[in-house]
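Only one protein chain is missing from this complex, and each of the others stays in its spot.
Order of writing sets the labels: A and B. Residues in every chain begin at 1.
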Amino acid sequence: MPGKLSAWPARVDVLQSLSGLLLVLFVWAHMFFESSILLGEDAMYRVTKMFEGEPLFGKPYPLLVSAVGIAVLTLVVVHAVLALRKFPGSSRQYGQLRQHMGALRHPDTTLWYVQCVTGFLLFFLVSVHLYTVITQPGNIGPYASADRIWSERFWIVYALLLVTVHLHAAIGVYRLAMKWYPPTGANPRAHRRRRKRAMWCILAFFLTLGCASLLTYMYLGYQHADRAGERYQPGTTVLATEED
Amino acid sequence: MQIIHTDVLVIGGGLAGQRAAIGARRRGHKAIVLSLVPAKRSHSAAAQGGMQASLGNCLGASGDNEDIHFADTVRGSDWGADQAVVRMFTHTAPKAIRELAAWGVPWNRVQRGERDITVDGQRQRIEESDAAHGLITSRNFGGTGKWRACYVSDGTGHAMLYTMSNQAIAAGIPVHERMEAMALIHDGERCSGAIVRDLRTGELLAYIAKATCIATGGFGRIYRVSTNAVINEGMGAAIALETGIAQLGNMEAIQFHPTAIVPAGILVTEGCRGDGGLLLDRAGHRFMPDYEPDKMELASRDVVSRRMEQHIAAGQGVQGRFGEHLWLDIRLLGAAHIEHNLREVKEICRYFLGIDPVSELIPVRPAQHYSMGGVRTDHTGHSPQLRGLFAAGEAACWDIHGFNRLGGNSVAETVVAGMIVGDSMADFCDSAEGSLQLSTALVDRFARRERERLAAIASGSGGESAFEITRLMQETMTANVGIFRHGAGLQQAVEALQVLQRRAANITLRSSAAGPNPELVAAYRVQRMLKLAQCVAYGALQRTESRGAHYRADFPRRNDQKWLRRTLASWPSASAELPTLDYEVLDIMRMELPPGWRGYGDKDYIAHPDASARQREIDAVVAALGDTDRYRRQQALMPFKHLLPGHLRGRNARLGDPT
Partner (left out) sequence: MNTIPVSEAPRSLLIRILRHNPCDPDSAPHFESFELEEAEAMTLFIALNEIRQTLDPSLQFDFVCRAGICGSCGMIINGRPGLACRTLTRDLPQCITLAPLPGFELIGDLSVNTGKWMRGMAERLETWVHAQHLERVDIDQLEQRMEPELAEKLYELERCIECGCCIAACGTAQMHEDFVGAVGLNQVTRFHLDPRDERSDAEFYQLVGDETGVFGCMTLLGCEDYCPKDLPLATQIAFLRRRMVATAR
């Protein structure tokens, strides 16, 4: 590009959106896999083994999970660094933003602020979560996870993570859509209202799914508390429906 | 005190002022524009319906040319216009519109094929030609023989002003915003700039210029009910008047627009009627055909406004909460048309009346709209009395409007006059006369005078309120110097204004706020507005005839024998209570179109003997020419091209010209 401005601002803008989109897709997929516990310990066990590559290599390689964890962490760091540019950079800017929001009470601006706050929290919560995943990739399983959640009190972290990540993701997807392809046509306002309704529906869905899974893990962990540390063996459950 | 030097000083940042500045800048002169407000907020932006130029592209305009535009304008003016200047204007208008088209104005274009229009209350189907597709289209307006008002939806002035302002920015012309010219610096013969007040800080500055152009628009705010913006207080014309030397022409010629909404007085465009809208009375009856069977709703504005007031006086008005009014009906144009071509009208109705004009009637009544009068200039826009002083646009009496302006001719005038006056200021700067030897003592004297004046107001203790005097002036003008005027009322107005003028010398400010102090602004402005109001009222009192928008109930006939002349008002002594009036005779023997019936309005007038003599002369000239084209015929009757700058003399090409 000739001239004083380089192509980087454009690339960085795309990269921020793209990294966000990938993370959202990852989180949503993650939710479905995680909620396999609702189908029983065995279903969840199979999912974990699938991600450790057992169906492919004949035996599990937990390091694969670490690798994915590192990749996701990288994406999170990239996304966070890019997003950080947009945060208020000084107390003066922060003050102006707060005053602006307070007076305007504009829903979409407030949603952006929610993203700022959740994004900030997520950086810590996700780090804790990914640290355990990366360092103890083998400790993911119906009992291992349930014990961590209940006996090691990780449910506090996960409950916070659940709420922040889904708020951040659902709002983020709505904003992405408005940023790149806002509604056109005869009644763009009505169209936008529909998009926003879809955003709230998605949020409600994943929060419900997430809460149900977390409660199941907590219940499982509570049941399993006296045997904490013991790993799940396939076919030994009373919770799951039997599969072959 | 800060002194700023420039070649050309333009006072007023509307269409006329900015175009004049661009013209001078292109000729290599430094130009500065002063504006009360950011230039893009000037009142030019409020012109809605269109700009007249005889392009002749669309079906309703086919066959149009400068000759028809000329005749429409002269008839519209009730023969008060300067016909040579009208020729210059109608010849340059198509060029102005084409220049603006190249500069970026998104003029509405002709769409080939069939479409429905509304004429005389009926839907009609017409078909636009392939050849015209994509050229600039136009709509019908009052008092015109062809569809000639080129438009950008109903935001014509806005689009023109933004394009013009952007071109001025591109040309690097500084616009000094929130600056008010307080006095013209002059030595009795030569104007050399202005003393200016900064409306952000209240400080005084001096601008020294070889040429100074007044382009401050009209002075509608001397009336209570006006479509004008609140800044249209005529301060440009007033400081010209206060030189005691420059003259103001035809100040009594005030236009009242038929369709201002009630009660806000906000304009809805003549395009509403041009596109087929109707005027209805309390019974829902369409009354205009009863009075004007030929032109109906589309007679000239002075005639329609008068007929409306006449109809209200006959008891046919609608009794509303804010007094009587009539209805404007554009429902028959259909939702699609209103949403595309009358969208500002729709917005105005929604916000100020809470109605949707697609399905509801708009309450309207005539309101003050335009000042035909202003700083009298010659055909180049130069003041004949004060060298170096120019004027353009509504602030000027260049005189294409005479006693009534046609809709769409005002925005056209701003740009055309800007083109011509820009050049003539450049010519003046280039000439020997243009060089400036100015003593600083003169600048100091004017600065001191203004400072003392402001100090006198600030320390005044007479107890009068500037706001109250303004209100009383506006009431007086609306009550007694309105659409229907008569001797007794005018006499009363003149006396009331004299009293107000005395009271205005005794204003006491309640606020001594630092900075611009809005109360101080109101105080010095009302003193000047009263002088303008007095020029209007006194001029109207003296003019014992009815011509165009000036209607005397006690002298209802146009009197060409006595009054085919232009009023020239000056204010030679600051202590005088009345202006000095002079008159400039309009020479029928040099007219291309001698006075006659306008084709609408009253048929009864007192003819001048020269009119028939001139007509015989014209017939003889035309007969002697034999079979010739319209250009040669016109040239033989009243040559005008030599009056134009060289680059504006070319013939205007039109669709269907023989190649």
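Here is the rule we use: contacts are C-beta pairs under 8 Å (C-beta built on N, C-alpha and C of every residue); 3 or more make two chains touch, one makes a residue touch a chain.
All of these numbers come straight from a predicted model, not from anything done at the bench.
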Message = I'd like the shown chains that the missing chain touches, ordered by label.
response = A, B
Remark   = Considering the complete complex, of B:A246, B:L361 or B:L454, the missing chain is touched by B:L361
Key: Selected from B:G49, B:G155, B:G402 or B:P645 as touching the chain missing from the view   = B:G155
Note = Of the candidates B:I126, B:A513 or B:A553, the residue in contact with the absent chain is B:A513
Request  = Can you work out which residue in A:T74, A:Q93, A:S127 or A:Q233 touches the chain that's missing from view?
outcome  = A:Q93
Request  = Go through chain B and note every residue touching the omitted chain.
outcome  = 26, 37-43, 45-46, 55, 94-99, 101-104, 106-111, 133-137, 152-153, 155, 158-159, 162-163, 165-167, 169-170, 175, 177-178, 200-202, 229-231, 263-264, 266-267, 318, 320-322, 327, 340, 344, 347-348, 351-355, 360-361, 363, 467, 509-511, 513-519, 522, 650-655
Touch list for chain A against the chain that is not drawn = 1-5, 7, 9-14, 85-86, 88-89, 93, 96-97, 99-101, 103-106, 108-109, 112, 175, 178-184, 188
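The criterion applied here is as follows: only the chains that are shown with their structure count from here on.
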Task = Please work out the Cα centroid separation of chain A and chain B, and write it as a whole number of Å.
result = 66
